[in-house]
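The complex is shown incomplete by one protein chain, all other protein chains being positioned as in the whole.
Here is subunit A:
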Amino acid sequence: MVSSIKRLDADEEVPEEAFDVDIVDLDFHVNPREEELRPYIEDERALDRLSTEFGMWPIPDKWDAAYAIDEGNEGLFTQGRAEVAEDVRRACERFAINEPVVNAGINGLPQQHHPVLKNAVLRAGNSYMLDHFVDEGVLTALSIPKWDVDYALEELNRWGDEDGVVAAYSWYDPREPWGVEEFDPVFERLESLGLPLLLHGSLAFWPQHSYVGDEMLTWTEVLGFDWPIHGMVNTVNMIMRGVFDRYPDLNVVFQEAGHWWLPFVRYRMDEFYEMHPEDIQITPRKFEDGEHYLEKAPSEYLRENIYMCTQPFALPRRAGEARDMLNLSMAADTFVYSSDWPHQTLDPATWFFTSRAFRDDQELRDRILHQNARDILRI
């Protein structure tokens, strides 16, 4: 015998408790359209080349996420397309996200061939974001190129101390990992500006550009494991090459690199380093500074300087297993929540309100949902 029936509020998509907790989202994409970016391209020559219809895309891609998804490449917009601040606010209301940190998400940029054109588009993207988001009070991560350190510094000089710019955004891939000394001026500037460096997976290097990748055919292999491997390689490279001894206040956030590999890297780095550390002294920074070893155990840099976005969380269903994974990952110090709106791997904060691992440990939940992010963003 039914005793009560009520119509549900269709606008709230996550559990009610989520609306009582501060949620900061470290990876929220907006997608300005090409015609909206074009007016922001400053250089006439670049604008001319970027506006000319040249026909077929010049680089054939063998693998495409579209094959895995019912809606093909529309998977990039499963939730819609935010173009202005109001769109972001509308989307966030449903998912109880209080503070989205938006980025222009031009993740195909590193793949392009011409540095001059890439720089022109990157700058146009930043100018667009300044006008449409920073000025509208939405916290924003602006992009810096990995392919041109001088230009990265120019961009940081242009907007680095703007209120509302809370982080710099760039990309990781296996070419020139971020531990390379060439990036030191960028780290120095970021440290002095108090901006963390957000590194997002890049379309610059899909596995098809490598031998093993040539045989990777599926979404699960490519998106599930390729970016995490790059994230791992970049993390270890930065730590072992002494980036954080030279820039101890630099914080680096990996986006879409997976996060459950932290226990593996944590213990393996320490084991290998402690077993045979004598090559540290001949890494360029240490060599130049006349230092012999790292100042701390490698895992301590992981805890103090590196952060992982959690999307998609993929939390074990059993609370005990989830707790163990979180502890081993030093999640209280390393995890930051991200939704990846509006992409196909969207991750609303549901896990934090349905798993007992978080119901029993609200402090940990709050660190991941907002505290860690607020500690490192320049808010």
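As a convention for this text, a contact is a pair of C-beta atoms (placed from the backbone, for glycine too) under 8 Å apart; a residue touches a chain by one contact, two chains touch by 3 or more; residues count from 1.
Following the convention adopted for this analysis, contacts and distances are computed from a predicted model.
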Protein name, per the UniProt record, of whichever chain is missing from view ("ABC transporter domain-containing protein", "Hydrogenase maturation factor HypA", "Electron transfer flavoprotein alpha subunit apoprotein" or "Nitrite reductase (NADH) small subunit"): "Nitrite reductase (NADH) small subunit"
Among A:Ala82, A:Met216 or A:Leu294, the residue in touch with the chain that has been omitted: A:Ala82
Residue of A:Gln111, A:Asn327, A:Thr354 or A:Gln371 in touch with the missing chain, whole complex considered: A:Thr354
Identified contact with the non-displayed chain, of A:Asn234, A:Ser299, A:Gln344 or A:Asn372: A:Gln344
Interface with the undisplayed chain - residues on subunit A: 1-8, 10, 13, 33, 69-72, 74-75, 77-83, 87, 90-91, 342, 344-348, 350-351, 354
